[in-house]
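The complex is shown incomplete by one protein chain, all other protein chains being positioned as in the whole.
This part shows chain A:
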């Protein structure tokens, strides 16, 4: 059956914990993880609540395949209302923490209320307790991780924690587990810190032994691992170069957002690419990349384990960064590099380490710094605001300084901690914020990849590449090639990706498998593990239901169809170079068709027929 059928509910206000069975009716319609967590949130949280109030809840959810032998079974999600967007937040992470929750016998942990004092949750199989966090509050994730391991005398303990960014109210704080894997986007870490919850430390030794048909499951997962191994992206490109395999590719097709999305190609891209991470440094002859790494159960192993050049200005007097940690993946390298025009691989890697160490979303951090650089360029931010520091595109010193300000929560650092939407509003130039629903874009310019413009505009958690990655089709030809410069047909493509993605997330699998796997590779793995009949059709229906439920939450939270929009820059200013030269995003053409195909009215509200068809409350 693959679920543990057990949920831990933690009331932080009262300091009470109780176990309850998983809602079996909802399992049938929402599968697990993202879907099921969202179903619980929708049932329990008024969408209009202040995201940082005790009335908001936060759900850690695993999927039925989390912790099993299926490849990429590492995933868990954190579902809550986002303080950055005011929309639903669902941030997915790998590493080893999610499976450990399963091994402790839990499908989900639901946090309610707010603790009167800083606490952390300790789980050891069937025993869970809230413990005082006095000695880890105010510490980084890395420090807290070390202290908790020592306190519990357990090297196998798995820790998810928030850092100092979350504690000081940075609106894009991440929850970091296993030192460098993160539920990164939409400020889920900010919500966690607002509840005075510093960390969750879990140790599980119960394992998973209730697979529906173990023999069929092992045969199916073994066969699908072969498919991953033989695929060019999952078998070769991702292990060798990580997601950074994309840096040069996306730059060449003219879809590399650069200089706060003023340009679509970055002249320094190759210097911060996956290939550059393999080049030996002059100083010590070592490359940036030490090795690739897998999350739990992952046979792809796209993870980057890197070092910063110890003689680099950013770390030369800071021995605490003179070792390996999680290195740059593409989105981070783009946001911290291309978008700020910084082509210094070590500076970007160091700031990425800071994101791991203190829990910040590197996409929003990099984009916000890029926005600050443009505000500085246009004279809205001056050296008076920065205490004399010049914020210049292309300056690694500016990048590093800005990131350190956010961690230290200085006056200007707190401004940067607001994210680019609030930052640009505060400094009087709101149009310079490159966001949808208040969340910053990832690394694909919608002028050069038309489908992504629609995917961004309609994403339920604001601009995001992980809700409908049409790059797969438009750039990589997966499952079939479509022209990235053409908007026709993209509404259907985006919907297909969005629904499939929601189902994959809900199983507890990694989205990266879908470079090689279609739903017909995934369904048999779920079907052999889980009670019930899990066909491709049913999974896609689950995906569509999840999408509409998230949409419904957002509409009730006060968002409207008007929020399915892109910044003027992407709709009015043409791409200046590359294959997309002269083009803008054709969102206005795609959006009405998208609404129609979704079964929503012209204002973007699901019709009664659609709601009935999907059995939405």
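Just so we're on the same page, contacts are C-beta pairs under 8 Å (C-beta built on N, C-alpha and C of every residue); 3 or more make two chains touch, one makes a residue touch a chain; residues count from 1.
One rule holds in what follows: contacts and distances are computed from a predicted model.
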Among "Nitrite reductase small subunit NirD", "Polar amino acid transport system permease protein", "4Fe-4S dicluster domain-containing protein" or "Phosphoribosylformylglycinamidine synthase subunit PurS", the omitted chain is listed in UniProt as "4Fe-4S dicluster domain-containing protein"
Only one of A:293, A:365, A:475 or A:587 touches the unshown chain, namely A:293
Given A:131, A:218, A:476 or A:589, the correct residue touching the omitted chain is A:218
Only one of A:24, A:117, A:205 or A:223 touches the unshown chain, namely A:205
Touching the unshown chain, chain A contributes residues 67-69, 71, 96, 103, 156, 179, 205-209, 211, 214, 218, 222, 225, 229, 239, 290-299, 301, 303, 305-307, 323-325
